[in-house]
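The structure's right below; bear with me while I get my questions together.
Apart from one protein chain that is not included, each protein chain of the complex appears where it belongs.
Naming follows writing order (A, B and C), and every chain is counted from residue 1.
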Amino acid sequence: MTRVAIIGAAGYAGAELTRLVLGHPGLDLVMVTSASDAGKPVSGLYPALANCDLTYVEPNVRDIVDAAEIAFLAVPHTAALAIAPSLVEGGLRVIDASADFRLRDAAVYASWYGTPHTAPDLLDHAVYGLPELWRDSIPGARVVACPGCYPTATLLAAAPAVEAGIVVSDRVIVDAKSGVSGAGRSAVPGTHYVAVNESVSAYKVASHRHTPEIAQGLSDLGLAHPRVAFTPHLVPMSRGLLSTVYLEVAPGTDAGEVHALYASRYAGEPFITVHESGRMPATSEVRGSNRAHIGVAVDEHSGTLIVTCAIDNLVKGTSGQALQCANILLGIPETTGLDLPVPVI
Amino acid sequence: MTRVAIIGAAGYAGAELTRLVLGHPGLDLVMVTSASDAGKPVSGLYPALANCDLTYVEPNVRDIVDAAEIAFLAVPHTAALAIAPSLVEGGLRVIDASADFRLRDAAVYASWYGTPHTAPDLLDHAVYGLPELWRDSIPGARVVACPGCYPTATLLAAAPAVEAGIVVSDRVIVDAKSGVSGAGRSAVPGTHYVAVNESVSAYKVASHRHTPEIAQGLSDLGLAHPRVAFTPHLVPMSRGLLSTVYLEVAPGTDAGEVHALYASRYAGEPFITVHESGRMPATSEVRGSNRAHIGVAVDEHSGTLIVTCAIDNLVKGTSGQALQCANILLGIPETTGLDLPVPVI
Amino acid sequence: MTRVAIIGAAGYAGAELTRLVLGHPGLDLVMVTSASDAGKPVSGLYPALANCDLTYVEPNVRDIVDAAEIAFLAVPHTAALAIAPSLVEGGLRVIDASADFRLRDAAVYASWYGTPHTAPDLLDHAVYGLPELWRDSIPGARVVACPGCYPTATLLAAAPAVEAGIVVSDRVIVDAKSGVSGAGRSAVPGTHYVAVNESVSAYKVASHRHTPEIAQGLSDLGLAHPRVAFTPHLVPMSRGLLSTVYLEVAPGTDAGEVHALYASRYAGEPFITVHESGRMPATSEVRGSNRAHIGVAVDEHSGTLIVTCAIDNLVKGTSGQALQCANILLGIPETTGLDLPVPVI
Partner (left out) sequence: MTRVAIIGAAGYAGAELTRLVLGHPGLDLVMVTSASDAGKPVSGLYPALANCDLTYVEPNVRDIVDAAEIAFLAVPHTAALAIAPSLVEGGLRVIDASADFRLRDAAVYASWYGTPHTAPDLLDHAVYGLPELWRDSIPGARVVACPGCYPTATLLAAAPAVEAGIVVSDRVIVDAKSGVSGAGRSAVPGTHYVAVNESVSAYKVASHRHTPEIAQGLSDLGLAHPRVAFTPHLVPMSRGLLSTVYLEVAPGTDAGEVHALYASRYAGEPFITVHESGRMPATSEVRGSNRAHIGVAVDEHSGTLIVTCAIDNLVKGTSGQALQCANILLGIPETTGLDLPVPVI
């Protein structure tokens, strides 16, 4: 059993990690930390974890290093910067769900996050933890930077087409829709039930911090100088994320061939389903699971490949993917602890 | 008082028309027809209209012609084709909320709706009832074809930029999100609460019938040969529609100038609000009202103008717009019966 | 035009009052105050009121007295105690939506609200503003204490049976369900979308402050020494309130006769509908309106009269009822400004 600590365990992502690690046969959850909820029992904050007898403790580097072999960071950006170097020095593997080690270029980080990157050396040793696209880079990493929820769905949607070279324009439109848990556990006016219910709206248009991460990923996949217009929307649901990606393709591009390309690219991937041609996924299909469901269509008139990808923002979009990366680090089957039967509706 | 009949009054759009006509000081609702619910009291089907003492009757051309001066058609496509000519011959003004008289080219209609257009002559006398864009064409019309809900929001979002000539590509991406009432009152698997709740998905990708209507409107606004990629999505809410429109603009396009352009174009329009620069509308803002709220942003990196427009699909998207057109036909203030104080949340 | 000020106008109830007063033909809204949002435009906080050009101002007794003839108080309890006496002295009629003047016995107030009642003299001049039950007491009052949302629905549900003397036990069970807006506009953990969505739970069991108000009302209706078990529940919806009231009746009580009793009692009441026997109301029927819809059933086996009453907690439960009381004070038709056509779904 590998000893695990979850840092920032009281937020939604941390809590989902808690439930997944508790159900994992090879991991032993030895510590859950929370600066804001230290002293409270996990089962008090999350009654769904009624059988968990852990209590949140203050995060303390010394204690974490003594207790654990792997640390999951489910903290806000800059907080991972503050703690990850010490944990790595202490010999831990760090799986970071924050944004701090996702962008390889520290200057891009500084520009989008409005604060300097204080651990650029460690950045060189971090890998981007999206197994279906860059699986080989993960084993051996000291720091795994787990992708943001929007980049996960968007890059999975775009990858087969970009890799195959059928995208003819570097201008990519990404229109994404997320449930409210993506905004975190804080009670603010924007997360009030009344503000969210019966409403849909765009937010952070042309300014969301996942934009450079999507661009970096598209570039890595082979699209030169991507220009990404990314518009996230808030929809009235607790969980779930759908990314609708618009890629320009050549006139005459055949829908069937594109579908075959996608089916082939993801054949054998345990967490990905490419729906039959023309069928589009709903986020409810993947609620609670680490799966990504993808639908492909070609609009011939406008020369547009339209791909939608549905994930659970808190699982494949965060905590499940983190655990998937941990499985890879540990050299055990990638699906361990993640092949759960999830409610069908 | 002008005598009004609503044909197809038992559906959602017809019922919203019923409530609006009942509250209109210059209209007298003399008849509500429904082929499926004839004999039932309106208040039984829609208890919110508890004070309405009308009963649905079978639609009968002779009776309608005898009783009414204006007929609102809230029937499915092809049903309007079947009845509108007789009503016009009988001397009525027809305000049609169906798709049957929106496309000027009967061949385009036949192609998208899979059935020939059986009243092409009347098509020549029909006008497209989107007052904020083509107000002058409405007075004197025998048939007003009210726009679809998606085209209404999309064309209002695109018009100022297209008219001003700042759109540099004919390829337009439209990503729209609608509440479930847009799918109508029929109980089918896709409208089951469990199928809709906690889920978002795209549907009819690259094949929705509002596509040619959007293209026709963009062309009328001055965009030559528009190529429209239109993706509607279903979101878990009863009412509301948001259209997110992506228009390519020249490098260096100034966000402030674009915002000023929009504010100027819609100044004085009683039902349109252009939000301050960068602020995006939520559908809840317009729930129950005939208003359209618009937000404008420019993504400089990708050269994209992103405009979102929020409407209530059953009011500005259907019944309210129909009533607005009726006011124009009658030569009375356009806001009559439509300036209702709607619930603030 | 009677000049009106709304004190505490930035909360949900105050905002709904704002929209209703703006739509009222006999009232002139001269001032909206908010301690927390002074300086902000109404249309900024509530974009649904896009056409309103008022700005919130700090509450100041002198200014209010100078400006208005009627003051609506939509403030938390104790805040009404602090300001109402000065407003009455200044010559204003006060319509108070808070709890401060509902309970006639200052000691009961002190016991349930945990603070002494600081204006017991004014209490003697306050009336309880539930027109359908105690209409005659309202004209001439200096202070109208509008009932709480739960007591409104509960007392309307119980009144005909209690008045008729068919209730055989003083033990009354009230199980009520409310939408989240009843908890107010504050963003707290309990109003977070994720906490509310897909969940129902009881709260403040055996301790909710509306309990003594329900008991006082039942006593006034003729039930000696009522013993009320009141359990409010939170359900995932923005608006709406349903009270299910269980009254013990004698064996052999006839369902048809009880229904006739209810229909007769409320005949002619413009805002109340008693559904046909056995049909129960849904809160969606009354969304946005000042209506109360009532359903009646008798469970013969257990000797229980079961009555459900649906209201919109923010209209008949608060702001609409306040306006109805204002109409009575002004001697104008009770439905003025309240007979709005509300969305049918």
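Operating definition for what follows: contacts are C-beta pairs under 8 Å (C-beta built on N, C-alpha and C of every residue); 3 or more make two chains touch, one makes a residue touch a chain.
Every value quoted in this text rests on a predicted model; they were computed, and no experiment measured them.
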| remark: From C:I166, C:A263, C:A282 or C:I332, the answer for touching the chain not displayed is C:A282
| said: Touch as defined at the start, partner being the missing chain; which of A:G23, A:G222 or A:P333 qualifies? | reply: A:G23
| Omitted-chain contact residue, chosen from C:S238, C:T273, C:S289 or C:N327 | C:S238
| message | Contact with the hidden chain only, please: which chain C residues? | response | 171-173, 175, 177, 179, 194-195, 197-203, 205-206, 227-231, 233, 235-240, 242, 244, 246, 248, 278, 280-285, 287, 295, 297-304, 306, 308, 310, 345
| field | chain A residues that touch the omitted chain in the full complex | value | 12, 15-16, 18-20, 22-23, 46-51, 181, 197-198, 238-239, 270, 273, 275, 281-282, 284-289, 291, 293, 314, 339-345
| Residues of chain B (touch criterion as defined above) contacting the omitted chain | 12, 180-181, 185, 187-189, 191-198, 236-238
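In this text, only the chains that are shown with their structure count from here on.
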| field | Distance between chain centroids, defined by C-alpha means - chain A, chain B (Å) | value | 38
| said: Can you compute the centre-to-centre distance for chain A and chain C, using the mean CA position of each chain? Integer Å is fine. | reply: 46
| note | Touching two or more other chains in chain A are residues 194-195, 197-198, 236-238
